[in-house]
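A single protein chain has been removed from this complex, and every other one stays in its place.
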Amino acid sequence: MRISRAAWTMLIALALITAFACRSREDAGHGNQTGKLKVVASLFPLYDFARTVGGGNVDITLLLPPGVEPHSFEPRPADMVTLSRADIFIYTNRYMEPWAGDILKATDGSRLLIVDAGRGADFLERTGGEFADEGKSDETGHVSGEGADPHIWLDFSNAKMMVDTIRDAFITRNPAHAEIYRTNAQLYRDRLDALDGQYRNALSGCRKKTMVDGGHYTFGYLARRYGLTYIAAYGLSPDAEPTARDLARISRMLSKEGLKYLFHEELLSPRIAQTIAHETGASLLRLHGAHNISREELRAGTTFLDLMEKNLDQLLTGLQCR
Amino acid sequence: MGMEILEFLNYGFIRRALLAGSLISLICAALGVILVLRRLSLIGDGLSHVTFGSVALAMALNVYPLAVSMPVVVVSSLGILRMTARAGIYGDAAIGVVSSVGIACGILLASIAGGFNVDLFSYLFGNILSISVSEVITAFIVSCAVLAAVYFHFEEIFSITFDEEFARASGIPVDRINTMIMVLTAVTVVLAMKVVGIMLTSALLVLPAVTAFQNARGFRNAMLVAPLASLLSLVSGIALSFSLDLPAGALIVVINFIFFCAAFLVRYLAGGRAN
Partner (left out) sequence: MTVVESKNLFVNYGALPVLSDVNFSIRQGDYVGLVGPNGSGKSTLIKCILGLLRPAKGSVTLFGAESLAMHQREKIGYLPQRIDFFNPRFPSTVSEIISQGLIANKKGGKVHGKTQIDVMLEHLEISDIKNRLIGDLSGGQQQRVFIARALVNEPELLILDEPGSALDPDIRDNFFSLLRALNEKKGVTIIMVTHDIGGIGEYASKLLYLDKRVIFFGGFDEFCRSENMEQFFGSASQHIICHEHH
């Protein structure tokens, strides 16, 4: 009697688990209409660029679930299924998505067009822990040295180039709508140019020229473009916690430079930034690296340009430009 | 050189680390003595695995981790106690069950929430440099509770740990005190997560105890030496992490181990001479 009761319990439990597992996962912006190009993007900026360039002719999916921090993301079986059904897969660069190489191997010979959006971008190379501008990457997207800062989209000239790369991929796969793609891309490039101009003007007359970030090393490209010095508490590697001396050094620097503001990043806990702020009396300002957006931001229809405009606002406060 | 040694005390986050860390290291050592003698050495490991699961849960729910961890880990430790009391399941098996379920739940939750992230990693390895004032206060309150409990029930705890049956026959409320110890252990493990991280919590409980046992001159003696060794390793660990620019948590554990080696050596040499 007791044995069969236990068996029933297990059967029911198994049935529940199977039913739960078969529920399809929600992705951001996933639709299922025929006749459109199916595009999968690995990162939010690519997603935003692609949906702008593609307009109504493409069906875009962002691989990252909302609110998820991308540096330790790995695609799961369900993601592979999504990719297998797509026409185009866009990724940022091999430093941001080291797993893209595996996708290449896994989908070799299939009809999936894999787009390295960072090809031809102007990379910031890493030389022994510090970042130095080592010039453009070659045609295959390779940079010599230990690696590079993956956050290329935060330099708007890189962003423009990425828009072009995406446009060309769309045209390759869907030449019928080539004109639409070109028009959309050009409009977006103009907006990026305008944004670039805004940044340039606004940041030229700031009292402070040093950005101190209590999070990871995200804004190297932005700092380079507008002639700012950029320091981050964490290194580029997502796992390395700052040591006591790192925190001491940053605290001293804030005091020395007379900086009243400290930046922190999106999605991740600002504990370290809070510690430094507490130590120095500085105020915290959030800068959004646009890797990924939260559920609320997704619902509000936030765009890349929105995020960058808000960033400019924060920078103007933080660097005491007004 | 003299000025440089004390330079690190200028920073608030170092002072908070020292304060909270000292308290936590003391209670970890005291409880560790009791746990090791009861063959529950792995409980620190087991409960810290549960802590991992609870932190993942907290992050998935977007809630302050300590608030979720405390109750979950307390319940788990009582679960271990319950399982051990039932005939046929020994302490280590009970710990194994709870421990692996904790990790598995953590992995599932983290995956559902979208993947492992940096924040989860920091709980694995400790974030002693970002202890807030409220966390110092929490550490203070918990430490007072643990130290008071151990002090006021010292004789009973000693008797139970040495010979539980005799203790019961003496009229000691064994079950009540065992429950109290398990709850205090759970709370202490959750706090220790801040200092050395989930991976190393076990070390903070076990190492000072076995160091003390090398040359212990009695139970009271062990109960004094273990916390002392633990405290010294914590203070020197933080100080050295500053001067050597290394992560504090791991350094503290290594120093603990060095103390153990020293104690072992002393015992070995003393034993040789007494031939």
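Chains: A and B, in written order; residue numbering restarts at 1 for each.
One rule holds for everything that comes next: a contact is a pair of C-beta atoms (placed from the backbone, for glycine too) under 8 Å apart; a residue touches a chain by one contact, two chains touch by 3 or more.
Here the structure is a predicted model, which is why all the values come from computation and not from measurement.
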Going by the whole complex, the chain not shown touches B
Looking beyond the chains shown, say which of B:A17, B:V196, B:A222 or B:A263 touches the absent one.
-> B:A222
Of B:Y64, B:F166 or B:Y268, which sits in contact with the chain we cannot see?
-> B:F166
Would you mind spotting which of B:F213, B:F242 or B:F260 touches the chain that isn't drawn?
-> B:F213
Hey, which chain B residues sit against the chain that's not shown?
-> 37, 155-156, 158-159, 161-163, 165-172, 212-213, 216-222
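As a working rule, only the chains that are shown with their structure count from here on.
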How far is the middle of chain A from the middle of chain B, if each middle is the mean of its Cα atoms, in Å?
-> 39
In their shared complex, at which residues does chain B touch chain A?
-> 8, 11-14, 17, 111, 113-119, 121-122, 125, 127, 129-130, 132, 238, 241-242, 245-248
Within the complex, which stretch of chain A touches chain B?
-> 64-69, 71-74, 76, 216, 238-239, 241-248, 251, 267-269, 271-272, 274-275, 278-279
